[in-house]
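Every protein chain of the complex appears in place save one, which is left out.
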Amino acid sequence: MEKLKEACAVFGLFNNDDFDAGQIAYQSLFAMQHRGQDGAGIAGAVQNEVVIHKDLGLVSEVFSDDSLRPFSNSRVLIGHARYATGGTSRSVIDTQPLVLHGLGGFMAMAHNGTIVNNQQLRMSLQKEGVLFHTNTDNETMMHLINHHSGSIEEKVAAMVKQVRGSYALALIIPGCLIGVRDPWGIRPLCLGKVGDSFMLASESCAFNAVGGQFIRDIEPGEIVVINGQGVHSYQTPPQGKGHFCVFEYVYFARNDSVLDSVSVYESRVRMGRLLSQVAPVDADIVAGVPESAVPAAYGYARESGIPYEQALMKNTYSGRTFITGGQKNREVSVRMKLTPIRKNVEGKRIVLVDDSIVRGTNSMYIVQMLRRAGAKEVHMRIASPPVQFPCHFGINTPSAQRLVGAHMGVDELCRMIGADSLAYLGLDDLINAVGNDKRGMCCACFNGKYPMEIPE
Amino acid sequence: MEKLKEACAVFGLFNNDDFDAGQIAYQSLFAMQHRGQDGAGIAGAVQNEVVIHKDLGLVSEVFSDDSLRPFSNSRVLIGHARYATGGTSRSVIDTQPLVLHGLGGFMAMAHNGTIVNNQQLRMSLQKEGVLFHTNTDNETMMHLINHHSGSIEEKVAAMVKQVRGSYALALIIPGCLIGVRDPWGIRPLCLGKVGDSFMLASESCAFNAVGGQFIRDIEPGEIVVINGQGVHSYQTPPQGKGHFCVFEYVYFARNDSVLDSVSVYESRVRMGRLLSQVAPVDADIVAGVPESAVPAAYGYARESGIPYEQALMKNTYSGRTFITGGQKNREVSVRMKLTPIRKNVEGKRIVLVDDSIVRGTNSMYIVQMLRRAGAKEVHMRIASPPVQFPCHFGINTPSAQRLVGAHMGVDELCRMIGADSLAYLGLDDLINAVGNDKRGMCCACFNGKYPMEIPE
Amino acid sequence: MEKLKEACAVFGLFNNDDFDAGQIAYQSLFAMQHRGQDGAGIAGAVQNEVVIHKDLGLVSEVFSDDSLRPFSNSRVLIGHARYATGGTSRSVIDTQPLVLHGLGGFMAMAHNGTIVNNQQLRMSLQKEGVLFHTNTDNETMMHLINHHSGSIEEKVAAMVKQVRGSYALALIIPGCLIGVRDPWGIRPLCLGKVGDSFMLASESCAFNAVGGQFIRDIEPGEIVVINGQGVHSYQTPPQGKGHFCVFEYVYFARNDSVLDSVSVYESRVRMGRLLSQVAPVDADIVAGVPESAVPAAYGYARESGIPYEQALMKNTYSGRTFITGGQKNREVSVRMKLTPIRKNVEGKRIVLVDDSIVRGTNSMYIVQMLRRAGAKEVHMRIASPPVQFPCHFGINTPSAQRLVGAHMGVDELCRMIGADSLAYLGLDDLINAVGNDKRGMCCACFNGKYPMEIPE
Partner (left out) sequence: MEKLKEACAVFGLFNNDDFDAGQIAYQSLFAMQHRGQDGAGIAGAVQNEVVIHKDLGLVSEVFSDDSLRPFSNSRVLIGHARYATGGTSRSVIDTQPLVLHGLGGFMAMAHNGTIVNNQQLRMSLQKEGVLFHTNTDNETMMHLINHHSGSIEEKVAAMVKQVRGSYALALIIPGCLIGVRDPWGIRPLCLGKVGDSFMLASESCAFNAVGGQFIRDIEPGEIVVINGQGVHSYQTPPQGKGHFCVFEYVYFARNDSVLDSVSVYESRVRMGRLLSQVAPVDADIVAGVPESAVPAAYGYARESGIPYEQALMKNTYSGRTFITGGQKNREVSVRMKLTPIRKNVEGKRIVLVDDSIVRGTNSMYIVQMLRRAGAKEVHMRIASPPVQFPCHFGINTPSAQRLVGAHMGVDELCRMIGADSLAYLGLDDLINAVGNDKRGMCCACFNGKYPMEIPE
């Protein structure tokens, strides 16, 4: 599918070993780079002071051995990889982590998600005399935490009561790492371990990248406080079973992550299996659009008995931004990322599995590409329902009028993209495929049922 | 396998349309980025003068819309993506294309390969009074061409007689694009078309990337001259059926390329099939080391009936160089590129297919990684024979003493990498798998039979 | 003299014309570059939003036509050139202007000076719940302004009452430019005009640079509010006649500036004249150390009748930082900035006039240099008294133990620097030379009489 923009990865470390904390943070953020390519940052405590390094760009562009060195002996540290959900402002000032200095010393925070009542909270803080440095909703949360009193968990819990929206937070104050997940459990956050040190990360793939292990998910509404005495959990009231973002399974998360105890890879294989049951087709090969749709294609192939074959090749270097001829030419962009493996495609009837359709143009170019490479038939199978509603919780979906699934029926869309047939996976099947019984799901982008009221 | 360094991609364009020549070159080089990540350059004729832009770095780092603009209206143009085979010198001066100015105007050349008698030729040219600007063997070839007289094809043909080694060349002089492939046919070069314009490229994937088509391979010893009158072919005597580098099929070339009429992808599937026949094993899943070994793993799975499953995930952003903690830490480097998909691996007996083993350390780290992720057994299957001899034709293999296959038997190596079993594909099977009847193969890295004498 | 570090230049513009506000700010800051070479920034209102661009480096390095363009149509705008008085932290976060967002919209501020009770004020604000983003004292002042109510002049006046120290401020809020000078009048600030537009600047040379005119100095304790209705002045109680920094005349300010109605150039000529009266010497030529001591040398020459001659030449390119051989080699640094004009020096008895002596090492290297160039005698004449006390108001003097004038008598120092004789101008003479009857002077670096109590 086209690249949707996710609002970030967060990372936290409480270093009980002699690890080079900066390197651990760097490797973890590198593993979560897919969640945000616009900026990156690390803030770590060094001798009761806080050191911060952040900039626009990829993790590998923002950091060097030189800029990581100051974090080497950091006891507590957080990191962030960012996509600017706000969109307009691409300034360093708005990158994260954000560091503020209050009476008790520094506080630094990294945030994944979106606060829907941010404007009201910000304005009421400004009425109380607060001056803001940034336009970010994490500055709002930091001021809220600071305006309460008590232990750090009490202050955070008081903030949780005021704030509505999605947030997975990693926070440091002197000697202490705190993780918070919103009561709806919309964005993921999990706890891991490497040696005797504890880590927080948006996705468990970050732990693998440093040779560490996944321990457990942070629960909706849970606050974990990690200090020299270990990990302490405080539970604020969750919103029912939670409302975990189903799109993390569909597209965002890496295949090797486990989210809320469900393997992303396995859930995608199941989506493909169910898709094969509800939308079978007579064909020669099944292929997936790299990379998130490949497991679904495996599932479709296994269920249908049609052999899986690689029809499209992804350019390894396209992770990095590249130019496409002055104007942003989507067709060139698609062609530079994906190319057909002609010998596998020529004369074939192809089931092409993709994870979702947003604007429809990418699908159109891909179908064209396969036809030019000699494909006899192209049957598009989408491992999720039509995206019809914008996300308000951290995913940068286009406005409804540009969501092709919102105003075009299956037949019309099939003609537009030039496929021989087109079918979606239904929402119930998708939920079954994920199979996360433990957790409720937010499927608002598919059904418009937002887990909370959205202000204008 | 570990990253071997290939000596480059070359590209050429004779623009008969209104194409933006710089963009075409950029997109083509981007598609061949895997052949050389150290530097890139484009040289194009603009109003009888030559414009050149080249620098160290990835194609996407070297070029911007601004630096491509001067090439827009270029009629003839060449490009290059480079790995410094020489190794020590990483200076801009040695990047390609190289431009020289003689009596007839400019000559610019891009080269993939290595000239084995370069030192003798260079010294005899210096004895004749030639001054060299670079340490490159393409400067030697350009001086040789210049020292002969006659038509451009006669001059190039005279150079071909003097030079021994591998070379795929793209050359421009005013109004003319020339392609040359050495008489042994060691490095690939093919001819393609987009609109009414002609292209030369090391791999056919470059044509796909610009919406163009593969026409045919350049033959060993062939010189093609492309000008306003079309494509003209001149054949110098080839060395038998040729000696095409078998390692292009094993590892270098992209899965979507067709080299000397053989699909790289299909040849790799066949390697896996044969590997399954000669080295079967009882297991739960077959997995491939991304990316070049994945088709071989498909082949192994299909032949054996054991289901294919993705065991390792490659980080999309690892195409770009990244830091690994000061010292070049191979283990961190492997972990940042590849991570196990734990749910697919846990408790499983795995056949892990890789394309080749060079130093053995990567395999060791990968096996460790799978074991830590819960693999019950790891059976390593290599889709080629042990690499035992250094390459002298453009591939930067380590010296023989660091080639683990040169001094370690299968059992010893199996213990070193910590696998439960290890097996290679034999050379005859590899050659059969490639199945390039049209062409002889250079298998010197496996059997030490170099297609020509190598000076000290 | 050695380079002391001054704490900054501030600039403000209320644009009543169609001027390109960014260019005006750039040219003005460029003219005041000598006051701060560590960083630069501009903040301007564009359609009720504020645009900010700032970075480490020289004005000419921080800005380009691209980065100035957004400010073109700015109605109100401020700028800053900075030296980090704090010294340790050289981060972008602490560069100015600082922008904060409160209930009434943005507030941006640029500051020259040092607040001596900053720590107390910061801590009491933190006790009230304020979170700080920076370590700067201008953030403290902005929070104080924000914590008061009333009109902008009332809020600023309330802040003025709380704050002790030196400050020349340029401040913008939507539709309004404000200038403030501390009640002691320590740092300079003046009002100018270009076309129908008003400007604030630390030094009047900024007005010349844009073709504008000096109007008047801002008075100690004065607040000027400039908006669509013109310039409005509000006077808070000054501290007696004021305590203007005498060192601005001695060294900092540019020769072409007029500070508190006194021409810097003329005051320096008078210092030289008086120096000649109190410390005459029989010599062949009088020479000045470029650039601030040259007018004093002119004065000495005119008064003594000894001809002025250029003995030292300053490298035009030394405005820019340059490397000096790994370790910070002061001798190399002096030699790269200043070289003797041998023909003017050989065999001569030289009166060498400098503005001040801080560490003494520069003087030592300069005397050596002149002797090697053949000078027969070198008589050092300093146009100010020995610097004996650190500055607490914005000038980065070294601590007392490194102030050579604090612990070395004239004879001892003369031997150390290797001169034939050494004499200073007395403090009374210096004050007479400045001749600023309108204003009291802060001469604390010479006499230790600080205009206010300095906390530990």
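The first chain written gets the first letter, and so on, giving A, B and C; residue counts start at 1 in each chain.
Just so it is clear, contacts are C-beta pairs under 8 Å (C-beta built on N, C-alpha and C of every residue); 3 or more make two chains touch, one makes a residue touch a chain.
Remember, it's a predicted structure, so these values are computed and weren't measured experimentally.
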| said: As a test of the contact rule: which chains in view would the missing one touch? | reply: B, C
| message | I'm checking contacts with the chain that's been left out. Which of B:46, B:100, B:158 or B:231 qualifies? | response | B:100
| message | In the whole complex, not just what's shown, which of C:31, C:191, C:375 or C:391 touches the removed chain? | response | C:31
| field | Contacting the left-out chain in the complete assembly, out of B:130, B:158, B:231 or B:454 | value | B:130
| query | Which of these, B:72, B:120 or B:146, touches the one chain of the complex that we don't see? | reply | B:146
| task | With the missing chain put back, which residues of subunit C would touch it? List them for me. | result | 20, 23, 26-27, 30-31, 33-34, 58-60, 63-65, 68, 205, 208-211, 254-256, 258, 263, 265-266, 291, 294-295, 298, 302, 307-310, 313, 315-323, 325-326, 332, 335-336, 339-344, 372-373
| said: For review purposes, identify every residue of subunit B that touches the missing chain, sorted by number. | reply: 52, 91-93, 99-103, 107, 123, 126-127, 129-133, 135, 142-143, 146-147
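As a convention for this text, only the chains that are shown with their structure count from here on.
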| remark: Leaving out subunit A while keeping all other chains fixed gives the grouping B | C
| Computing the C-alpha centre of each chain, which chain sits at the greatest distance from subunit C? | B
| Which whole number of Å gives the spacing of the CA centres of subunit B and subunit C? | 61
| said: I'd like to verify one number: the distance from the centre of subunit A to the centre of subunit B, where each centre is the average of its C-alpha atoms, in whole angstrom. | reply: 35
| field | Whole-Å gap between the CA centroids of subunit A and subunit C | value | 50
| field | Sequence positions of subunit B contacting 2 or more other chains | value | none
